[in-house]
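Let me begin by handing over the structure; questions about it come next.
All protein chains but one are shown in place.
Naming follows writing order (A, B, C and D), and every chain is counted from residue 1.
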Amino acid sequence: MRVETVAPIETIQKSPSNWSILGRELLKDKLAIGSLIFLVLFLIGIYGSITLINQDEVTKIDLMAIQAAPSADHWLGTDDAGRDIFGQLVIGARNSFTIGFMITILSAAIGLTIGLIAGFFGGLVDNIIMRFIDFILVLPFLMLVIVFVTIIPKYGVWEFIAIMTAFLWVGKARLIRAKVLAERELDYVQASKTLGTPNWKIIAFGILPNLSSIVIVNLTLNLAGNIGIETGLSYLGFGLPDGTPSLGTLVSSATNPVVLEQYWWNWLPASLLILILILAINFIGQALKRATDAKQRLG
Amino acid sequence: MWKFTLRRILIMIPQLFVLSVLIFFVAKAMPGDALSGAIEANPKVSAQVLEEQREKLGLNDPAWVQYGRWLGNLFQGDLGKSYVHKVGVTDLIGSRLANTFYLGVAILILTYVISIPLGILSGRYQNTLLDKTITGYTYLSFATPIFIFSLLMLFVFGFRLGWFPTSGSVDVGVQPGTWSYYVNKFYHLILPACAGALVSTTATIQYLRNEVIDTRLKDFVKTARSKGVPESKVYSRHILRNSLLPIAAFLGYDLTAVLAGNLFIESIFGYPGLGQLFLQSITQRDFSVVTALVMLSGLLALIGTLLSDLILSWVDPRIRMG
Amino acid sequence: TPAADAPKTNESVKETGKFVSKTSNSEASIQGGILNYGLASDTPFEGILNPTFYEGNPDANVMQFFYPSLFAIDKNFDITDGGAANIKLSNDNKTVTVTINDKLNWTDGNPVTAEDYAFAFEVIGNKDYEGVRYDALMMNIVGMEDYHAGKAKTISGIKILNDKEVQIDFITATPSVKSGLWSYPLEKKVFGDMKIADMSASDAVRKDPIGYGPFKIKSMVTGESVEFEANKDYFLGAPKLDGVHLKVVNPNVLIESLKKGDVDYVDGFPVSLYDEKTNPTNIQFLGRQELAYNYLGFKLGKYDKAKGESVMDPNAKMANKSLRQAMGYAMNNAQVGAQLYKGLRTPATSLIIPAFANYYDSSLAGYTYNPEKAKQLLDAAGYVDKDGDGMREDPKGQPLVINYAAMSGDTVSEPLAKFYMQNWKDVGLNVQLMNGRLQEFNSFYDNVKADNPDIDIFSAAWGTGSDIDPSGLYGRQAPFNYSRFTSEDADKFLKEGTSPEAFDIEFRKNAYKQWQQLMFDEAPVIPTLYRYELQAVNKRVKNLDISYDAGYDTLAKVELSADKPVTQ
Amino acid sequence: MALLELNNLKVHYPIRGGFFQRVVDHVKAVDGVSIRIEPGTTYGLVGESGCGKTTTGRAIIGLNKITDGTVTFEGQDLTRMAHKNQHPLRRDIQMIFQDPYSSLNSRKRVMDIIAEPLRNFEKLSPEEERRRVQNLLDRVGLNPEAAFKYPHEFSGGQRQRIGIARALTLNPKLIIADEPVSALDVSVQAQVLNFMKEIQKEFNLTYLFISHDLGIVRHMCDEIGIMYRGRLVEQGNTDDIYENPQHIYTKRLITAIPNIDPAQRQESARTRQQIMVSYQQDLKELMDAEGKPLALKTISPSHQVALP
């Protein structure tokens, strides 16, 4: 005997999928939309200009044009060695964004892998990993970064990314592990086990997609923080090597009070760009966060 | 509880040991040593004399021999001697610790005094103009580099308006121990503490706001309302306490972290504390000081996590430790 | 004034004349007053306030007020009469007799005695002493080496003749004695019972330092500030000022502090803050030649540790003299000095700085900017572009990449190195930064000292001190001879310069003239910039003279013309 | 031969503490349970919250480590199956979970959910696979199009059917159903229970049916075991348990079921009162020193009770 036939497909009311909620939430937030548009244009601008702006040309010292005010030649003037600020701003933004992005992605990749393994398998593996993470977490981050920066002989953008990643993945790993611990108790994971699915498949195709929205929100918010990460170190004199254009180096030129007061074009555009960029990414991240958190949804 | 604390303290020992190995060898890997700068101090000093000095200080021994010696001294409570400052590291750190402590505590107090009300208001009046203003402030302070912020404060309040002293921890000439001495110290503290606090409020405000928003929707809040508890009391007794719980957990960490010094604020406001000492010691390769300071922050962080756990177990009846 | 000192032959050196070394304030002075002294420094003011033990510059700045040198010096930096002590050389120039002024007392009331002076030598020469004052001249004292090795209880060459007189015998006579003699006593009554290792940490050094200068310390916050008051018992009579307030000022806020009148006087004003367009108007800048120069060095060999001397490598990349000279001519130092350093640096011509007016060879042309000449030199030496990429190959046709080590430091370091590289590129030389970046101070010297094969050329600066003898930096045995250049001639000239005959000024002049010429011709090291040192002074300050030969008690003569600082 | 046999099964959860997370104590969640389940029957496991029902079920299917005792399935020892996801016997034992929301991965299409076991154990062409899945969907009364939708597009009852379809994919012999309907509304509950009965006949399935709802258990089960603190206190067929309960705990459970007839309210309240009184008096005597039930004693061929 046939039990109740299923209601016709059309009448089954579709509840929106997670992604469409994300999209909808984003679209509802004018600030987030504006930010998204800005960000896209910004990225096109800085990466699209790779062929247009020559780094050697931009960083060429011109002693006869030191601290020139903005003009048609130099849209945003020049710095204390006659280098074009606008060009540095573009290349610097590209460097800073790349750094922020790479740090975020790499620390997420490591954190995700380790967090997933620790959380899923638990027991001894988890124990060892967590002790290790605890240890890294109590390390004085800024101090050790400064020490590392001084001992690495060939130090550049990628080394900087590596050092930062070495410290920042732990936070991610902890977050992910906590989430996985909760997730692995859910019945669908148990079900997969009883269905004979290998662990790595459960992790990769079962758990991971379910963490994706959390991870993406977290990454977005982190990205915002990581964009400016090198500014502080640049100020202390342990940022990127001299002569590597970055938003941090431009901003930290404000350390010199003469520059801060008289030659605003050295640091102000970069500061504003950082501000806007971080705000934009943050707005997008907050919108995403609201979308994943039903309680905070705009409605 | 005591057993728990004791066990946690025992656990710190291996962690500190690993940290000491790490920092010691990393510090040794830094190019140069405390004597590299000597040619600047006296251009006539002969290289042989410097070599002799190195030998005497044991800087020429293999790193592990130096480490062994250092560890041995450490067990006798001797952190070594600062080459640059020519005093015991313990004394040196001791002399800076007080300043760092005052600054740290001032920042901490200000941070909480500012961020707790703002976080609660922002969460309670979610999506109102007030909330948006406060959130806007947190975004701004999140996105502004701390040193730009501090430098601007220094220029505006210190120099343009002249309201506050612009560097140092105390004026010259006031007699230590007198009332005016402490007033003067406090006066020097205001600007750096405000700068430090304004920046560090961000995270607390946002965290608290989210907590309040979450807690507001909990069932027990509904229960409280159903008992006829007035709205203001619902917040102060129920929502607030539960939202502050995670913040209380950070407190332990914050309390000890203030002792590690604030690199940015100290260097911008010329405030002689441990953060400034660290930066100077790094550039001058004053290894004994660098290692001691890193060890100190590591130790403080460990104590901080312990303290956090203790505080949490104290304020949260659900967490009991055996 | 330095303007008068400066030789007139070289175009660019003349520019230094734009700074005066003496305040021009001519208003009526007030009675007493407090001078606010700003100590602008990145390095800590450690508070080791004793000449025997201190190392950092900030401490020296503090000590100038209360613990000055015993000796007055002339324009050649030689000791002359008129200070708190006078010296007399024996006929064979091997023995010095130091006579301390009778009225000279420590600020704790005790007289400064011959014993105190001799005690300083005993401390410095002791094997437990950890400072950096035990140098070649110290070792030249009779019996010092034995004492240092612990073989003798006393230094046989130092004799206390009476309360105020000490006689010091040297092994060999050298003119360096005249400028390099140790010039600070150490109070034996205070330090005599201490272990040497404990002295530098003692209260007498840190908390209540005593001196004998025009001012004395009233109170102090270590690392931050010092309050001085006039030393009424100063042997030359009380100073004009009532006192001095010294405080450490972060260079970041220096300009604002000066504008606001928080500080009246800052010595060692940082170059990066100097900007004619924006300098405060309530401030007068005083200037003088710094006892230092910048240079470009070429690695020509290695230091042989076993032999204890430098050994040249004829196959070194930079072994070709024409290549070195061409690189020298390619550098546009005039532009660097005028633009990058706002006129605070001038192109250098010789390894002996003009401040040593007697010995500086003003006729030497130096490597002034001349790219055409550089190209000719390179063409002639076979460094030509064979593959047409715009860069020259070496005479064998191999690609030529010159590795350049430069030091990071201030904001100017990086543009400077880049600019030189552009200069060299303009003449077709491919110069690359070692590791692609500037080296931080410590790793720079580590690498240069170890003759790292990755370094072909390097640029840095030397401080000369007040002794003209360059053998510590360029001698065959000197480990600091980083270019590892050696030559028999150079050995000879350097030896002559410090020989007993060199007490004859003309003889000495001649020796150094020949040495300067040799170094110019061979170009193992090319001096690039002479440096100008600035001090910023509030316009209310009177009678401050910073020239090296201004006289013994310059600070005691300073006066103020207003109660309050002039503000902008 | 019994399809499944548990012999003195014990599952102890370690309680960890200290820095190295050493085991400091154990929760004896299941502490000596012996059960035989005959093919084609439904065995109900009943008891109050926390008595170890779920743990027993999970131990059988290998989700929990067995501390002691044996699990025999068709004569084969399953005791060491835990942590081996690809054990061949996995095919024969499947599970239906309590919560139809969390037991389906919301990121996967129904197709992928149902095909998951197929992909693990059988190599099928995509075409074959699709046919199998749609077949199954048809069997559980869902449209074939349902294969291309996501779980959140279905109601609770429909989701539970998807879960059942997934469990049926590999043609298992034993299905462990842990409170399969307790998260569902009465109306939906009925739908799922009906369906489970139906497929049991069709596939000759054996159920281990875990529930705390005695009404449902009575409706579904042939044999029933009453669990208390990790052990069985009574075991028998439905009539034994409902008509002739012996253990005071069983009696208490049964009288606690709300009576559907409002007319008998007073009466049932009275019996409840009586049972409660004797429960409080007698329970101590029926427990061993550890506070755990005594060993089972056979009082009739089908009926065992833990009485002294």
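Heads up, the rule we're going with is that a contact is a pair of C-beta atoms (placed from the backbone, for glycine too) under 8 Å apart; a residue touches a chain by one contact, two chains touch by 3 or more.
In this text, contacts and distances are computed from a predicted model.
The chain dropped from view, which UniProt name applies: "Phosphoribosylformylglycinamidine synthase subunit PurQ", "Na+/H+ antiporter subunit D", "Dipeptide/oligopeptide/nickel ABC transporter ATP-binding protein" or "Cytochrome c oxidase subunit 3 family protein"?
When "Phosphoribosylformylglycinamidine synthase subunit PurQ", "Na+/H+ antiporter subunit D", "Dipeptide/oligopeptide/nickel ABC transporter ATP-binding protein" or "Cytochrome c oxidase subunit 3 family protein" are compared with UniProt, the left-out chain turns out to be "Dipeptide/oligopeptide/nickel ABC transporter ATP-binding protein".
Given the contact definition stated above, which residue among D:134, D:169, D:189 or D:304 touches the chain not shown here?
That would be D:189, which touches the missing chain.
Looking at the whole complex, which of B:60, B:175, B:223 or B:236 touches the chain that is not displayed?
B:223
Among B:96, B:209 or B:238, exactly one should touch the missing chain; which is it?
Counting the whole complex, the residue in contact with the absent chain is B:238.
Even though one chain is hidden, which residues of chain D still touch it in the full complex?
48-49, 155-157, 185-191, 193-194, 197, 212-216, 218-220, 252-253, 255-263, 265, 268-269, 272
State which residues belonging to chain B touch the missing partner chain.
Within chain B, the residues touching the omitted chain are 218-220, 222-231, 237-238, 241-242, 245, 315-318.
Just so it is clear, only the chains that are shown with their structure count from here on.
Can you compute the centre-to-centre distance for chain B and chain D, using the mean CA position of each chain? Integer Å is fine.
Those two chain centres are 55 Å apart.
Cα centroid separation between chain B and chain C, in whole Å?
Between these chains, centre-to-centre, one finds 39 Å.
Among the residues of chain B, pick out those that touch two or more other chains and give their numbers.
30-31, 151, 155, 267
Among the residues of chain D, pick out those that touch two or more other chains and give their numbers.
Only 19 qualify.
Which part of chain A faces chain D closely enough to touch in the complex?
Residues in contact with chain D: 1-6, 8-9, 12, 14-15, 17-18, 127, 131, 186-188, 190-199, 205-206, 209-210, 212.
Which stretch or stretches of chain D touch chain A in the complex?
Checking each residue of chain D against chain A gives 19-21, 58, 61-63, 85-87, 90-91, 93-95, 97-99, 102-108, 116-117, 120-121, 141-143, 145-146, 150, 152-155, 158, 163, 166, 170, 191, 194-195, 198.
With touch defined as at the start, can you tell me which chain B residues reach chain C in the complex?
Chain B residues touching chain C: 30-33, 36-47, 49-50, 53, 56-57, 84-88, 91, 95-96, 151, 154-155, 158-159, 162, 166-173, 175, 267-270, 272, 276-277, 280, 283-285.
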